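Heads up, one of the protein chains got dropped from this complex, but the rest are sitting where they should.
So, chain A:
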Amino acid sequence: MGPKPSLLKRILPQLIILAAALLLNVIVFPDFFQIDFRNGRLFGNLIDVLNRGAPVALLCIGMTLVIATKGIDLSVGAVMAISGAVAASTVVEGHGWGTALLAALLAGGLCGLWNGFLVAVLRIQPIVATLVLMVAGRGIAQLVTEGKILTFSNEGLIQLGSGTVFGLPTPILIWVVLGALVTFVVRRSALGMLIEAIGINERSSRLAGINSRVLLVCVYLLTGLCAALAGVIVAADIKGADANNAGLWLELDAILAVVIGGNSLLGGRFSIVASLLGALIIQSINSVILLSGMPPEFNLVIKAALILTILVIQSPRMGNLIYLIRATGPQPQPEATRARPKKEATQ
């Protein structure tokens, strides 16, 4: 039952796929792993994958927990747009970056609470409940920015997106720390197990004494906060809040990351680490597409083909097949050779 030996086994498929995706990068661009120290920051493709994967990585931390409760949050992309817009407008009005970050987190938190209220209290199906904010959120963001790209020059806020800490881009630090923190909290306390219990059977979890309502609200709240952080990073990265495009379709990438991470959309057992690896896998695929120099008409086709391959390999049927091949493979052969003559002899 100890988490250590089972964790590696749990994330092994994701690690193998990530290695394969990185290998694909090396094939299209041999210097992929080269990392320089340039202009006071680490500079290389591998750093880009970690840095550009930050928004989806942050989103999938919250999304993993929501999906573990058998829910889903479609609004995270729109929440990113809202919180980016709130952060930008706060600094444009002359406040400091700390206030802006707090305001953005507050906005994201409110969005999360709203989703949680719809799902946990009003009992609206998560996909419908969060669809409301997915559609309305971008409009709210546009109201905040008044329909334009709100640019800012607050150095502190910009540091969150394109700055570095000891040469390492800040977004990498943020998602790694948050990912580790949330994993630690849910796995070192009973929280993770309670969340899984809700996902497996909410009614019986409630009968067992779990306050599923509060827990559900908290999970959506966390997702909102993660989305807010991602939104701030994306806005800070381009020194402007783009309400139309910030986080557009990222909710789907986040869900995909969770699925590639081997988590079931039907709720239950989850692994945040595996989801984060899923986010890195998606970013590695994006990186292959950009580095390959193929015409952009092929982008989505290549991405779809690679993701389809991953999902097929991960599918239960394929798992059975691999198990069967292993079972009839070279390993049990000596037994088989011994068994067969016996069979013939009996006949």
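Definition applied: a residue touches a chain if its C-beta (ideal position, glycine included) is under 8 Å from a C-beta of that chain, and two chains touch if they have at least 3 such contacts; residues count from 1.
Everything that follows uses one rule, which is that contacts and distances are computed from a predicted model.
Missing chain, UniProt protein name: "ABC transporter substrate-binding protein", from among "ABC transporter substrate-binding protein", "ATP synthase subunit b", "histidine kinase" or "Chemotaxis-related protein WspB". Note that of A:Asn45, A:Ser83, A:Thr183 or A:Thr223, the residue touching the chain absent from this view is A:Asn45. Where chain A meets the omitted chain, the residues involved are 29, 31, 38-39, 41, 43-45, 48, 52, 142, 146-149, 151, 162, 234, 237-240, 242, 244-246, 287, 290-291, 293, 295-297, 299.
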